[in-house]
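Everything on this sheet refers to the single structure shown next.
Left out: one protein chain. Kept in place: all the others.
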Amino acid sequence: MAIKTYREALNEALREEMRRDDRVLLLGEDIGVFEGAYKVTAGLLAEFGDRRVKDMPIAEAVIAGTAIGAAMLGLRPVAEMMTVNFLLLAMDMVVNHAAKLHYMFGGQTTVPLVIRTPGGGGHQLAAQHSQTLDVYFAHVPGLKVVAPATPADAKGLLKASIRDENPVIFLENLALYNTRGEVPDGEYLVPIGKAAISRPGNDLTIVGWSRTAPMALEAANRLAAAGIDAEVIDLRSLRPADWETVAASVRKTTRAIVVEEGWLSFGPGAEVVARIQDLAFDYLDAPVQRIAGAEVPAPYAKSLERVSLPSADDIVRAAQRMLPRRRAA
Amino acid sequence: MAIKTYREALNEALREEMRRDDRVLLLGEDIGVFEGAYKVTAGLLAEFGDRRVKDMPIAEAVIAGTAIGAAMLGLRPVAEMMTVNFLLLAMDMVVNHAAKLHYMFGGQTTVPLVIRTPGGGGHQLAAQHSQTLDVYFAHVPGLKVVAPATPADAKGLLKASIRDENPVIFLENLALYNTRGEVPDGEYLVPIGKAAISRPGNDLTIVGWSRTAPMALEAANRLAAAGIDAEVIDLRSLRPADWETVAASVRKTTRAIVVEEGWLSFGPGAEVVARIQDLAFDYLDAPVQRIAGAEVPAPYAKSLERVSLPSADDIVRAAQRMLPRRRAA
Amino acid sequence: MAANQEKPPRRANHAARQPAKTPPAGGGGGVPPSRAGPAQERRARGLGHPGPGGFGPPGRLAFTPEHREELQRLWGEMVLIRRFEERVAEMYTRARIGGYTHLNIGEEATVVGALTTLRPDDYIFSNYRDHGHALVRGIAPRAIMAELFGKETGVVHGRGGSMHIFDRERRFMGGYAIVGGPLALACGAGTAIRYRDEDLVVMCIFGEGSTNIGYFHESLNLAKLWRLPIVFLCVNNQYAMGAPVQADSSVPEIWRKPCAHDMPGERVDGMDLLAVCEAVTRAVRLAREQHEPSLVEALTYRYRGHSMADPARYRPQEEVNVWLARDPIVTFRQQLEQAGLMRPEEADAIERNAQALVDEAAQFAEASPAPEPTDLDRWVYA
Partner (left out) sequence: MAANQEKPPRRANHAARQPAKTPPAGGGGGVPPSRAGPAQERRARGLGHPGPGGFGPPGRLAFTPEHREELQRLWGEMVLIRRFEERVAEMYTRARIGGYTHLNIGEEATVVGALTTLRPDDYIFSNYRDHGHALVRGIAPRAIMAELFGKETGVVHGRGGSMHIFDRERRFMGGYAIVGGPLALACGAGTAIRYRDEDLVVMCIFGEGSTNIGYFHESLNLAKLWRLPIVFLCVNNQYAMGAPVQADSSVPEIWRKPCAHDMPGERVDGMDLLAVCEAVTRAVRLAREQHEPSLVEALTYRYRGHSMADPARYRPQEEVNVWLARDPIVTFRQQLEQAGLMRPEEADAIERNAQALVDEAAQFAEASPAPEPTDLDRWVYA
C-alpha cells in the first residue's frame, strides 16, 4: 500500500495486466514515445515495446475498430482516446459495433476491450474539449461503463475492466489525474457494478461518481461541521449501476442530492433520480435535488468556466436548503 | 385541411419552405432520383432541380459538415440522415460543431440547419438499424430537438425548424411515416417547445413523444373504456421541453406514466421523471412509472422484437396497476 | 518511397502472362466510356493493373481437364447462390423473411471467385449482402435460411437476420449493416494476426459506394502503415442504392483510390470467375507472404434492386440487359461445355442438387421454432 496519484494507479494497472497477460495490448494516439497526452502510459513503451504499445494515426474510428476486431480474435486491447470529446468520432464503432456484436451474432463472439478516456472541464479548454458525455455510454446495453473516483478504484476497476469479457468504457477525468490516495500493491481488483459508501451518514444521501464523488465527500465533510450528517455514495460504475445501494441509503436518510459534472437535462443524474423515486418513493421527504454543470457549451474564460461547473459549495448550499432546521446547528 | 400521411406532411413542409425561401436546400444520400430511402423527398428533385436537392456520397460526417458550413454562410440546409443509426457517424459534427459554434464564436455565427432522421424499431432491422437515440441530442445545449407524433405536427414543426436560427435535430420514426391525420394546408407553423395535450383527463398523466404519443393515446382510449380517465401529453420537442405543461397535468392527476421507445436506463424518460418529481413532488400519489424498450440490442426475430418494444398493452397494464381500485370499473 | 506514378513495375510482364480479359460491356452502369485508345483504356479501366508492388504470378485455374472437378464445383457454388437467393426473394414476398434483405444475384462470379481463394483458417468480414459469402464459406443453407426466417436454429439464433450472418468455426466474422464499419474491424483482425505472427489473411468485402466514407481511407492507411495482411475486396456492382458510382466517387475507378496509401489496386472483370479468382489469389498471396494489403475491385452488377424493398427504377433497362447478357452462371457453363468439361447431365445434377439443398433449407427454416421471448436478453453480456 502506498500513496499514489490516480494517474500512477492507472499506469500501474496497465503495467500489471500487461505483465500478467500477453493478450493485453495498448492502442492510441501518442501513447508510446509521447507517453499519452496525459502521461498515463508513461514507461510502458520502454517496458513492453512497440508490439504491445501501439501508436496510431489520428483516426479515432479506426482506433476503436482496430480494438474491436482484435478483441474478436481473442486479444484484449486497451484503447486510449485522448479525450472523450474525440470519442464522438468513434460513436458508430462503440454503439453500433462494440455494444452489439455479442448479441447480434448470437453469442458467437465476445468483444473484450477497454476504451479509456478522460472527460471533464475546468482547464479552460473551451467548448470542444471540456465535455462530460457519460450518458452516451451509460444508455447503451452491451457496454459496461466504469467511472472511478479514487486512485485505488482507478487501479482496481481498470484491472477488472481489462479482465471483463465485455466492452468497457472506462471514464477518467482530467481533474482527477493528480489526486492522491492509498493504492493497494499488486493484485487488487474492484468488481464492476458495486457502489462504494465513501462516508456513512444519516441525514442525507449524496450520490456522485468520478470527479463528483470526491466533491461530494468534501461537501459532506463541511456539512458535518454544520451538523448535517451526509452519506456519500460513489457509484463507481454507471452500467451496471448499483441502484440497491443508493435506494437503501435513501430509505435511511429520506433525502438525496445527485451531483454530476455534465449538463443537467437528460444527464445520468436524471436516471439516479428516477431510480430513487421508484425504489424509495415512500421514504422520500423532499424531491431529489440535482446539481450539475450549467447547460452551456463550455466557455473558455475562467470567470465563466468557474460558474459553469458544479462545486462542493453548490452541494453544501443545496443540502442546507433541504435541511433548513439543521442549518442553525 | 386534408387527410395526409406523416410522410406526405413532411414532404409538403419541405416543398413549401423551398418555394418560400431560396436559401433552403436539401442534402443527403439518395434523396434525389431515389427520393429518399423512405420517400420523404419524393418529387422534390423534379420540382427544384439538383441545385437545391443534392444527393451526397455515403459519408455522414461530411454531409453534416456541409450543412453546417453552408448554414454558417447563410443558407438553410435541411440534411436527411437515412436513419438515426447512421447519424452516429456524424456525432462530432452535431455535438462538437453544430451545437457549439454560436457560443464559442461569441455569437458571431449562427448555424440554422435541420437534420432530419428517422429512428425506431419494429421492422426487424436488427441491432444496427433499429435504435432510438433521442437522449444523445436532447442532452446537448445549443441543439433543439423536435420529435413530432402526428402528420399535422410533422408539417408545422418541420416548417418551424427550418425557420429556426439554431441547429435542429428533427427526429422522425419509421413506424409513423404511414400514419394518417388532418394536416392544415399552406402556412401552418407549430412553435418548438410547446407540448400538446392530446387528450385531457383527470386520473393519470401519460407522457410520450414521437411514436409513443399515439401509443399513449391508444392506451388512454382503451383505459377510458375501463373507467380510467387518462390525460395524454405529447412532448413534441425534447429540447426545449415543456416541463410546465407536464407538471401542471401531474399536479391535477397525481399519477404519471412516461412512455419511450428506446432503452430504459439513462433514456429521456428519466428526465421526465426527474422533472415531475421536482415540480410536482407534493402532488404525487405514486412513483412515476416508466415504460420503455427492453435493454437489449434490437433482435431480428419477430418473436423477440415484439416483446422488446413498448406497446399500448404495456401502458394499459401499468395504468391498471397504478389505479387498482378503478380496475374493476 | 516511390509513388504509383513513378514506377511502372511489372506491368508489362504481368500483362503478357495474363489472358486478355473482356472489359465489361460498354455503357454498363456508372463507368463512363473512356475516350482513350485501347491500351490506355485497358489501363484506365484498371484491368489487370498490378499496382506498384505487382501482384505476383497469375492464379492456377484454367479450363483444362485437370481442373474439371474444381470448375464444376465452382459453377455449382454459383448455382447454389442463385437458387438460394431466388428462394429468399420468394420467401420475403411471402413474408417469411423480414427486415432488409440484400441479394447477391448477378454477383455470383465475384463471390465465388474471391472466396474460393482463401484457406479455411483465414478470416472474412462481410457486409449486409452476405448470403452468398456465407454459402461459399460452407455455412449450411438451412442455417442461413433459418436465420432469415428469424428462427432459433438460424446461424446466429435469429438474433441477426439477413445482414448479420456469423460463423466462428468457419471464421466468417460477420455481415455488418453499417457502411464502412467492417473495414475498421478488419484492421483489428489483421493486427491480431500480426501480433501473433500467424500466416493468415483477412478478406474484407464491401461495395463501391462504401469507398467514400471515412472508414475506407482510415483503414487503408492503417493497413498499409502496419502492413496488415488484408485483402480489400470491393464489389463494384455499379450502384449504391440508387446512386451510380460516378455520382458518389470523384474517382469512379475504385482500384485507383488506394494510390493515396501506395497500396496496390487492381480491377478485374467481376463477371468472370477465373479472372476474379486469379486476381484475388495474387492479393491473398501478397497479404500472406509479404504482409502487403491490397485492393481488388471486381466490376459486376446486381440484377435486382438494392434490397428486396427496391424496385430499382433508376436504371435504364438497356443497361440491365447488357449485364444480363453476361450472366456469370450462363457464361461459365458455356465455357465449361465448350471446353468439354461439363456434360448437360452433370449440369442438371448440379442444378438439382442446389435445388434440393434450397428446398430442404426452406423446409427446415419453416419447421424450426422461433426464439423464446424469455430468451430476449440472452447474449447482451458475455
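Worth a mention:
Per-chain residue numbering starts at 1, and chain names A, B and C are given in the order in which the chains are listed.
The rule is simple: a residue touches a chain if its C-beta (ideal position, glycine included) is under 8 Å from a C-beta of that chain, and two chains touch if they have at least 3 such contacts.
Bear in mind that the values here come from a model prediction, so they are computed numbers and not experimental data.
When the whole complex is considered, the residue among B:Glu165, B:Glu182 or B:Asp285 that touches the unshown chain is B:Glu165.
Shown as candidates are B:Glu12, B:Asp30 or B:Asp92; the residue that touches the absent chain is B:Asp92. Of the options C:Gly132, C:Gly214, C:Gly270 or C:Pro371, the residue whose C-beta touches the omitted chain is C:Gly214. Residues of subunit B in touch with the missing chain: 25, 51, 54, 56-57, 59, 61-62, 64-75, 77, 92-93, 96-97, 101-110, 112, 141-142, 144, 165-166. Contact residues of subunit C toward the unshown chain are 1-6, 32, 34-36, 40, 43-44, 212-218, 220-222, 224-225, 248-251, 253, 256-263.
Subunit A residues in contact with the hidden partner, per the touch definition given at the top, are 29-30, 33-34, 37, 55-61, 85-86, 89, 123-129, 294-297, 299-304, 306-308.
Quick note on the criterion: only the chains that are shown with their structure count from here on.
When chain centres are taken as C-alpha averages, the shortest distance to the whole-protein C-alpha average belongs to B.
Relative to subunit C, the chain whose mean Cα position lies farthest away is A.
Chain centres here are Cα means. That of subunit A falls 43 Å from that of subunit C. Multi-chain contact residues, meaning those touching two or more other chains, occur in subunit B at positions 85-86, 89, 126-128, 295-297, 299-300. Looking at subunit C, one finds that residues 158-160, 164, 176, 178, 214, 380 touch two or more other chains.
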